[in-house]
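Here it is, the structure, as structure tokens.
Shown here: the complex without one of its protein chains, the others still in place.
Which chain is which? They are A, B and C, in the order written, and residues in each are numbered from 1.
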Amino acid sequence: MLEVRDLACQRGEQPLFNGVSFDVSAGELLWVEGRNGSGKTSLLRILCGLSPAEAGTVRWRGESIHDAREALLHDTLFLAHANGLKDDLTVAENLRFDARLAGLHASAERIEAALRACGLRERRDLAVRYLSQGQRRRAALARLWMAESRKLWILDEPFAALDAESVDRLAAHLGAHLDAGGLAVLTTHQEVPLPAGRTRRLRLAH
Amino acid sequence: MALNWFKYSSPQTFYPLAGRLIPVFAVLAAVLGAVGLYIGFFVAPTDFQQGEAYRIIFIHVPAAWMSMFIYLVMAAWAALGLILNTRLSSMMATALAPTGAVMTFLALWTGSLWGKPMWGTWWAWDARMTSELILLFLYIGFMALQASIDDPRRADKAGAILALVGAVNVPIIYFSVKWWNTLHQGASISVGRSPSMASTMLLGMLVMALAYWMYSIAATLMRVRSIILERERNAQWVRDLAGAPA
Amino acid sequence: MSWGSLDEFLAMGGYATYVWGSYIVSAVVLAMEVVLLKRRHRTLRAGAGRSSQQTDNLA
Partner (left out) sequence: MWDAFVAVFARDVLQAWRRRADWLTSIFFFVIVVSLFPLGVGPEPALLRTMAPGVVWVAALLAAMLSLPRVFGSDFADGTLEQLVLTPHPLTVLVLAKMLAHWLLSGVPLALIAPVLGLQFGLEGGPVGVLFAALLLGTPCLSLIGGVGAALTLGVRGSGVLIALLVLPLYVPVLIFGAGAVEATVAGTGAAGHLSLLAAGLLIAIVLAPWAIAAALRIALE
């Protein structure tokens, strides 16, 4: 469903990568590997249409993402390096606004369920500023438990700062997403138990 | 004209073309300037109201015209660069800004020197002078924005949006300043629009305006050549230029 | 229009400061722009082979 052909990217005047091609179909996960500065984040940002590519094409459901930007955004959930949480709002408020903005169905029960899944239920009414790094990451990841309608998950270092239990929980959730016919593209430096048999690797090298 | 514009829209082909065009415009500017000055000083009669002081308009009015004209041209190039994503158009916009600012400064300077004997004051909050001052701020803002963004591509695009917003605003600013000026009954002398104006005066002004125009083109082309070299310094064709005569 | 003498021409009917102040400053500013542009271009050409040349952005 996601077809990438001959993608090239440069930052400033430094070429990061070129000639990157891959396909991801329903039920598959793409693990983007590479050293720091190899362009992993840039690749993810190109995939969701935030940054322009130097050359090459990205197609989603057979259509170029530049022509069918809205269709892509309807299907995509992007989790960046930054958590996208407002420090002064509580965890629950953040989730609620976020879901409404993204057009996700966000009843109180669903938010509650997502928080429980991330182990943040007791902290639901705490302002994000009082959370630890790992808890913030979990709060950002709670979106994934409300995003069944989003087929394509693009996750930049989702496992960063997570404890072992949360890593397993996220990996299991990713597996469920793939089972339901979803796709995921993610980067990580950690050895994590990604769903076996359905994970493909892409190594970005200079 | 059956020119293939797209061929010249690549910096690599435009660089030598600009190099060949610069002398043409420079010579035109010099010749027109000489003719214009001759008309201005030796053909045009003394103004019976303003005496010899009016001879400032031969450089004041062209500078003022060019300052506004260049802003519009700059906005047009910037828009073209934004829409078509052609690097050269954005480089042209960047190259035009300093010359536009120079023209604005000269218009203000000569306007002030012309205003002193006419109004008895170096600065009057006259509609045109005030608009020129704001135009200078707009040019400075454009250059400051582009200078503070490191990534040239982002600088081009951000500058383009600012130039477009400015271009929409310039007429509004001019109109509002004029309205403000009439309400406050400030000093306002029409520059070179009196019915008594001799046709040779008008001719001198037009020839000088053409000279300024040609000068601006030559200066912009010179600057765009430098910008091309800076932006493309890693390209092979620029490396090949090393050592070759400029 | 003819000027009686060079002095008369330079005096500009008593407005010399204003008229020549305008013309000289304009000439100097425009000439400076050209000189700076030429120098900027020359340095760039000289350094074309080497990369990362520091140049004056406003010139």
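Structural remarks
Here, contacts are C-beta pairs under 8 Å (C-beta built on N, C-alpha and C of every residue); 3 or more make two chains touch, one makes a residue touch a chain.
The shown structure was predicted, so the numbers you read here are calculated from the model rather than taken from an experiment.
Here the missing chain is touched by one residue of B:Val27, B:Leu84 or B:Ile140, and it is B:Ile140. Of the options B:Val177, B:Leu210, B:Val224 or B:Leu241, the residue whose C-beta touches the omitted chain is B:Val177. In the full complex, the hidden chain is touched by chain A at residues 48-52, 70, 73-74, 76, 78, 80-89, 93, 97-98, 100-103, 127.
Although one chain is not drawn, its touching partners on chain B can still be listed: residues 134, 137-138, 140-141, 144-145, 148-149, 153-154, 157-158, 161-162, 164-166, 168-169, 172-173, 175-177, 179-180, 183.
Quick note on the criterion: only the chains that are shown with their structure count from here on.
With centres set at the average Cα position, the gap from chain A to chain B is 49 Å.
As a whole-number value, the distance joining the C-alpha centres of chain A and chain C reads 58 Å. Computed from the mean C-alpha positions, the centre of chain B lies at a distance of 15 Å from the centre of chain C.
Shown for chain B are the residues that touch two or more other chains, namely 234.
With touch defined as above, chain A holds no residue shared between interfaces to two or more other chains.
Of all residues in chain A, only 12-13 touch chain B in the complex they form.
Against chain C, in their complex, chain B makes its touches with residues 41-46, 51-53, 55-56, 59-60, 63, 98-99, 102, 105-106, 109-110, 113-114, 116-117, 143, 147, 215, 219, 222-223, 225-226, 229-230, 233-234, 238-239, 241-244, 246. Note for the complex: chain C touches chain B at residues 1-3, 9, 12-15, 17-19, 21-23, 25-26, 29-30, 33-34, 37-38, 40-42, 44-53, 55, 57-59.
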